[in-house]
Every structure is written in structure tokens, then in C-alpha cells.
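Excerpt of the complex: some chains, original placement.
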Amino acid sequence: MAIKRVAVIGASGYGGLQSLRLLQGHPDFVVGFLGGERSAGKRWSELCPFLPLPDDPLVETPEPARIAERADVALLSLPNGLASGLVPELLERGVRVVDLSADYRYRSLDQWSEVYAQEARSCKRTDSELCSEAVYGLPEWNAAAIASARLVAAPGCFPTTSLLPLLPFLKQGLIEQDGVIIDAKTGTSGGGRAAKEHLLLAEASESICPYGVVGHRHTSEIEQMASEIAGCAIQLQFTPHLVPMVRGLLSTVYARLRDPGLTAEDCTTVLDSFYRHHACVTVLPVGTYPATKWAKHTNCAFLSVQVDNRTGRLVLMSAVDNLMKGQAAQAIQCLNLMAGLPEATGLPLTPFYP
Amino acid sequence: MAIKRVAVIGASGYGGLQSLRLLQGHPDFVVGFLGGERSAGKRWSELCPFLPLPDDPLVETPEPARIAERADVALLSLPNGLASGLVPELLERGVRVVDLSADYRYRSLDQWSEVYAQEARSCKRTDSELCSEAVYGLPEWNAAAIASARLVAAPGCFPTTSLLPLLPFLKQGLIEQDGVIIDAKTGTSGGGRAAKEHLLLAEASESICPYGVVGHRHTSEIEQMASEIAGCAIQLQFTPHLVPMVRGLLSTVYARLRDPGLTAEDCTTVLDSFYRHHACVTVLPVGTYPATKWAKHTNCAFLSVQVDNRTGRLVLMSAVDNLMKGQAAQAIQCLNLMAGLPEATGLPLTPFYP
């Protein structure tokens, strides 16, 4: 049965807003159900006067039965822990799910419960099998599995951005498995729309700072996928930084080449051969480094690679829009695959610079 | 003859970039010619690695004969004074023109020469008749004339933003003709892409300042159109301010009501009845005030009006994206009309918030 009607749950957060905006311009999907917790019962135009929806719908409490009546697939943009309360019932009723939270990103529920310990305490999960079943929604690497999946876990923004340039080198065994360092920089929208002091313009503007140094949750998510592709356990160093901008995520990845004779051109060819046929990844020529502004409001990831002959090291750079390729647009890229459409259908790939 | 092929001249400036991006997503137009002065002879991908164009064209010197071979209409994004050197030859060759500069915004060449005195000194113009012929490209007010025009002068960003809320009240005679005050705020992209010290991030960021206080060039452009609609000479006060943001333009307009009994609801109805059938203008409900962020990357103008009973005064608010409805997207809105298409064809109207 074809996917056509999409339920958007968590509509007034940033993930929901992006999803709605993208679905508005999508040629094959319509919004069948609009769900939210805080905003249930409100008319959409009250919440969001600048993004009119046809017939100005009411936001509804996300009840699985109702969702099933009106949607073929559900896009869940809920806080970590909440999605897992909704997913089993949706799947039972035949609604396929793309979940933007971290709830189904780990193959093992135990690992999730360890990494998301706080959330695990407040929601008792027993859906271990769904964790195994869920497909990690990185379309450039999991297209076939995503296409037939009932449940897709959309990757985190840092994992998406960091894995895209790294995986080809791990897969080919071109870099040392040990000693990979990811220094990542994100705009503040990555912290969500709920008001927090450190995300105020007065606090976050005109400043950059590291956070979650050693042990940030996305470390294990990156390692899981990196290990799977490398075929062996990968441990890496991941440090996120908060940058004074709304959107954008840049990962600078350092690794040591196994063959120090490889040039930047060689390494660019490696990236290029992996992504040549992927509409949503652009590999830049040697010496052109990506700015996150290039990716703004698009589902495109811009990759570049440089080599330091002196140190035998590779520097990978990857820029995305954290709310698009890093979140909602990538979820719709998954949706496209699930619906049998070309992966970039309805997704903007070029920016309105500047 | 149908318009299909568009020449974009001044391709690497902000106006040109927006035009190219919009034409990329347009269902009825193709870019037939890519012209630039500084960038002539360069491959497009060198100039702009983040906005790939089909077949990666060379940027060419804008020669009218060549343009005429390959385009039905030309979008000119050139510095003031330069367009008038190109337009007569283009029109002769049957190429219709939408000019984004100020060269044809005044009905009289003399007035242009007075207001743009510096430019007038370096380029001797004799195209007085073209000044009279040119149509002022404000689509909501001049649709029929634009549709059949050979030469359209796309309005300035401040005039567009300020006139949209003001004109209905002038036309209806609801406000005093005397004493209109426009306090406008623009992002720095309004100053163009050429490097200037005061537009550096280090200078313009974390600061707001007025400029061109009394006598800014857009004053006379606003007054010309306001007078035409009001049916009498209008003199007004216009003060622009530079705001630390890339895009966005907000005009706050103050005027005195002739009938102090009018309410904000009444005045909203006035706006609404003028713009109800115009896709690119959104009139907000009373008490909802527009943020420029709502208009970002769209061709939509958001209008709101409030009334102060105490002072008998109207406060009009108008927010646009200065490079879109304030410049390139409005030019394409004109192009749509010239091509017999619905005015919003191919133009984004909803933002990727935030």
C-alpha cells in the first residue's frame, strides 16, 4: 500500500516545523494528522501564524487509533523516551514510523537504557525487539533496509554529519581504527525550542564553548555505526561545541592514514566514488572547504578532505543543516525511500545564499 | 511570444544569486544566459561551489547581441547607472527587461539624475523616454501594466516594504497626507556583496545604527509612488537603520488617522480587502506583529496594523526578506506576470523557521 498520508507528531518543535514545511512542498505526501502534547487543542494558525496549513487544522493529542485512521506513516518529533510509548501501538495498527528521537537508534535496549539513563528511569521500556528491528536511517548507507522498514530511527545530527565523511574510509580500511577524533560545531537550534538559559541569544551569542566533553551521548551512536561498517570495534573521541548561529553543523574529523602516500586527490576520489550517485551529498574539490551556510535550508551534506603529508593525517570536513540533513529533511529522505520514491523527492538541495 | 529563457546579468552578486536559485526551482523558466562583469570568463562552479547549475556554464560578458540570441527576457542585477547602458540595446533586440537597479524607477530622467547624482556624473544617459515607459514593478499595484511591459523597474527594498502597508490607506484617504513617518530596519545584505568596512561582521554585528538620516535616496522613490496613489504630493520622513542580521527588512510606519474612531480591526480589514487575493502578502490578525524571520527566504510580505486611540495614530508594520520580496523574488514575480503565469509561480511563500 502506498504511503501518502503522513502524521506529524510534535508539530511545534523545530523538528515538527521543518517536517511540516517540507511536506507542504512535497509532491507526493500530504499531512494527514497533526499531533502535539503541549499544543493539543490549539488551532495551528495561533501557534504558527507564518506557516499557514490548508484548512488551518487543530493540533490533536497523538492517539494511535486516530493516527492510524488518517495516516500511513508517522514522523515522530518527540523528546527522547516518549516515542517508545507510541511506536508499538502505531506499528500494530499498520502505521509505519520514522522516529527522530534516539529511542530506536541502538540495536540494544540495554545500551539505550545505559546511555539515556535519565529517560530510562522515567519510562519503563520493554520493546527490546523493536530496537533490534529498527533500521538506522542513514539513507546513503542503508537505503534498501529503510525502503522496507516498518520502523526507522533517524540518526542524530552529529552522527549524520560525522559518519558521512568517515564511513567510506573505515569501510575501505584506509585509516587507522584507533585515534579518530571528531571535533564538531553546532548551531543552537540543535538544543531544541524549549527555553533554556544557556541557549538565550544574550548567553549564546558572541561566544563559542565546548560541552559534553568526553562521554556525549552521540559518541556511542557514532561508534555503533562506525564499528558496523569497519567490521571491528571503533572507539573515538567526540567533542561538540555550541556556535552562535541558528542552524548548521560542521564536523572536523581527524584520522591517521594507513598508507601515508595517499594524497588529498586520492582521498577525494574515495569520497566521490561512494557518493557520486547520491543526490544529497556533494563532495567538494581539493582545497575547497565547506561552510555550513552552503547547506542552510537544504538536505545536502558538503564533504571535503585534506591530507597532511607531514603528519600522515587526514582531515575530513562535513557541513550540514542540523535541522535538515541533520534531522527532519533526512527523515523525509527516509520516507521517500519507504514510499518507493527517489530519495531527494521534494527536498531542497541548494541554498538561498547568503 | 512566450517567455521561457531568462538571462541573469550580475550573477555573482546577491541579486543574481537569488535569481539563479529561484530560477532553478521554477517550473517554467530556464537560465539562458549567465552574465557578469567581474566574473566574466570564469566557470560557475568556481565562483559558487554550493549552487551547482546544469552543465556548469561560463559566466560571460553581457553583450546584448548574444543575450538576445539566448534569452527572451533579462534580469539585470547591476550597480546603479550600469543597467541603463545595456537596456536600450536589449529592448531594441526584443529582449524584455526586469531591472533590479534604480535606473528606471523614476518617471523622469531628471529626477534620477538629481537623486543619483554621483552615478549620473559617470554615465551620461539620454534614455528619458525609457524612464517614462518603464513600469514600476510592484505587482500588487501594477499587475496589468507589468504584464505587458517591455521594461520593468523592480522597486527598492525599502519602498516595497513601506508602500505595501501604506498605499491602501493613502488610496482610501484614511490617513492625513502630511506627517507620515517611516522608520525602517534592514539586514546588511541590503548593502550588497562588495566588501565595505562598515558591513564587516566585526563592525556591523552587535550594533544597530541609523544611516542616510534625512534625504536617503529611497525617500523620493517612496514619495513618487505614494503621491501617485494618493493623488496628491506626499512628503514623508524616512529613516533607515542597519540591523545585525543577514536578511530581513522591517518598516514601522506612523500616520495619523483622519477618522480617529477607526479601530485596529477596521484598519486590518482595509489591508485585508486590498490583499485578500494576493498570494504574496499576508495580513496578520490584530495584535500579531511580524518578525522578519517569518519572511526569510520567501516572497511573502507580512503586514500588521495597530491603532492608538489616545494619539489618533496608526502604526503599520511590514516585514519582508530584503533579497526576496525586497529584490530578486519580486523581480521574478514580475517575470511571472510578463509570462502570463500566476504571480507566485515558483516562488517560496513559507519559511524554514527558525
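The chains carry the letters A and B, assigned in the order they are written, with residues numbered from 1 in each.
Operating definition for what follows: a residue touches a chain if its C-beta (ideal position, glycine included) is under 8 Å from a C-beta of that chain, and two chains touch if they have at least 3 such contacts.
Please read all numbers here as calculations on a predicted model, not as lab measurements.
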Subunit number of the complete homomer, 2 shown here: 4
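The criterion applied here is as follows: only the chains that are shown with their structure count from here on.
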Relative orientation of copies chain A and chain B, as a Cα rotation angle in degrees, nearest 5: 180
Sites on chain B touched by chain A in the complex: 14, 17-18, 21, 24-25, 48-52, 189, 205-206, 246-247, 282, 284-285, 288, 290-291, 293-295, 297, 302, 323-324, 348, 350-354
